[in-house]
Every structure is written in C-alpha cells, then in structure tokens.
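The full complex has more chains than appear here; those shown keep their coordinates.
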Amino acid sequence: MTELIIYSLDLFGVAVLSASATLAARGKGIDLFGVIVLALVTSVGGGTFRDLVLGNTPVFWVRNDIYVFVVLASVILTMSFANHIHRKRQWLLYMDAIGLATFNLIGIQVAQSLDASPTICIIMGVMTGTVGGMIRDVLTNDIPLVLREEIYALTAIAGGVSYFATESLLDEEWRILLTLSITCVLRVIAIRKHLSLPTFTSKH
Amino acid sequence: MTELIIYSLDLFGVAVLSASATLAARGKGIDLFGVIVLALVTSVGGGTFRDLVLGNTPVFWVRNDIYVFVVLASVILTMSFANHIHRKRQWLLYMDAIGLATFNLIGIQVAQSLDASPTICIIMGVMTGTVGGMIRDVLTNDIPLVLREEIYALTAIAGGVSYFATESLLDEEWRILLTLSITCVLRVIAIRKHLSLPTFTSKH
C-alpha cells in the first residue's frame, strides 16, 4: 500500500516536473523535440544519475518505460494548455514541492536498499531531486539555479536527516510521511518567504 | 557479414563525426588537446551514455580501444587538411548522415540484445546519435543544437519505428537496410530542404 502511494506520487512528480520544464522552454527558440528532451532530463535526470553512481543499472526508466510515456503525455498536455497552465503556475510550484519531496524519499530508499551509508542515502535523495534541474539549466545555458539562489537542497537534506534520526523511534510508514512532509513544507515556506542561502562573496 | 558491414560503418561514423567536431572547433581558441576531447565526446559520447544507462559496462570504447585510435587519426588528418576539408564540408554533412544512421541502428541493436522494450530501443538509438553532439555544444557553450533547430532526432525515430514495425514482415538484413536508409535519406532531405520542427513560442 505504502509502495503504491509512493509510486503514484513518483509518476505525479515526473508529470509535474515535465510540465514545469515545458513551460520554462517557451519562447527560447527550442523545438518540439528539444522540449521533450528538456522534460525528460528534468524529470528523470536526477534518478538516472543516482542509479548510475549506485550501479543500479539498467536505470529505472529503462526497466519501466511508463516514465517515458508520462513525460510525453505531460509535455503534450502542457503545450496544448500552455497559456492556461501559465496563469496557474503558482500551483505548479506547490506541486513541484510534492514531486521533489517524493524524489528525495525515493532516492534515500533506493540507496538504502543497496546498503549505502546514511550520508550517501541523504546525498542520493538530494541528487534525485536536484540533478535533473541542474542539467536542464546547463542545456539551456543558464547558471544552474541550484548553484545560485536555491535553498531547496537544504530542505531535501532536512527531510533526509529526519528519516535517519527517527530510525529507532518511528515505524517505516511514519518516517516516510515525516520525511515527505518536512521536505515539502519547508520548500513551500522557502518559496513563499523567498528564503535563500547567503551567497559567497569576496567581502566577508 | 552484416555485422562486419555495420562495424565498418560504425568506425566510419566515428571518423566522420570526429572530423566535423574538429572543423567546428576551429577559431574558438580551443587547444589541440581540447580538439581531441571535443572529437571524442562528439563521436563516442552518445554510445557511452547509452551503455551507461543500459548497464552495458565497461562501455564500448573501453572494451575495444580502436575507437580511440580512429578518433585520433581523424583529428590529425582533419587538422592537417582543414582548409581543403572545409571547402568540401557539404560532403561532410552527407557522410554525417550515414554515420548517424549507423549509430541509430547500433543503439537499437545494443538495447534489444539486452532485452529492452521497443520504446527504450528507439530512445537508445536516438541517444546514440544525438547525445554526443549535445555534450559538444554544452562544452563549447552553445545552446545544444538538438534543442534549437534540429529535426534530426525525428529522422532517427522514424528509422527506429520502421525497424520494429517490420519485425514480422522482413528478414533481419532487410530491416537493417531499411532502418539505415530511412534515417539517412530523411536526414539528407531535412538538410537540403532546411526543414525544422516548429519552436515552442509564447504566442500560440
């Protein structure tokens, strides 16, 4: 049951991140195929990199190609209703938060199932949620957001730490719920309050 | 026999893509070693990424280092006769088409030999042909061409679809020839007619 919910949230996250990527590609002179590449990279890039460094190959979307179809469906729907979705993009930010919290959890669980250390598990969680967006930014020639103004990785780390800190205190289901909630709520707060980490300047 | 022809076309494709990359590096302030890196990335980057996500490691050029020597020879020859080759660069475009059609076919066959689904096989074909060029563009700080104005991925998909659509109709040899021809001919048409996919703009 828990697994089914996580799997549904995972597909939901892939669809939402694909939609965000599609909107971000508008007006940059990127063709239809390019939009699909960007959506794929953004939504499955983090998990791909996680599977590669863990040696968990073939990577997840090669084993289960439903992920590819979810991305394609999301891109087509988003392009068809782009103006409508663009007006509701505030909603997308909140849905992004749910998706990335799920990616964080899955990254932790995959690493744990392969006997990685807690430190590595937390890093794999953060990677699963952030690497896709970084590659997207590189492909579109921006400085990757995560290097510039995002506190989001920190919210993922907070979720990951809570997962391991409660290992002897809570049941698996409650730890999962806690991790998802912390990552998601902190991220929404960061978005609403425009929180950011200080940048590293020459004068300090 | 078929295998030997595909292998020869593969090495030919690696040599041609290395030559293209070498010409593209001219006048950008890239040193000799950088040209070799660009040529390597462009010609074997796609197949490397394919082998990585399929878990088909060590990757192909680690198992058979002749690919490295073909790249080196191609770079040295291209630099020596750069002005001459530059004048004939129209030819290079057609040879590129043959090379990329071969990469597409090999990507499909490698994925199929590892029991991937037809969807994944087609994606692996496209990747084998396009990822190298995308990394090259990222390294030289351009917006990747495949995100901007290329219909080439679509020609690779058409070749891949034809491979699986004729599965129960044709012998393996004929399907290979069909796939190579469709990918290559469509690409040449796209180049000559300056065909491109529509870009995704704000007004639509």
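Order of writing sets the labels: A and B. Residues in every chain begin at 1.
Definition applied: a contact is a pair of C-beta atoms (placed from the backbone, for glycine too) under 8 Å apart; a residue touches a chain by one contact, two chains touch by 3 or more.
Predicted model, so just to flag it, every value in this text is computed and none were measured.
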With 2 copies placed, total copies in this complex: 3
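Throughout what follows, only the chains that are shown with their structure count from here on.
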Distance between the centres, which are taken as Cα means, of chain B and chain A, whole angstrom: 30
Chain B partner contacts - residues on chain A that touch it in the complex: 22, 25-35, 37-38, 48, 52, 57-59, 61-62, 65, 68-69, 79, 82, 138-141
Of chain B, residues touching chain A in the complex: 52-55, 57, 114, 116-117, 119-120, 123, 134, 138, 141-144, 146-151, 153-154, 196-202, 204
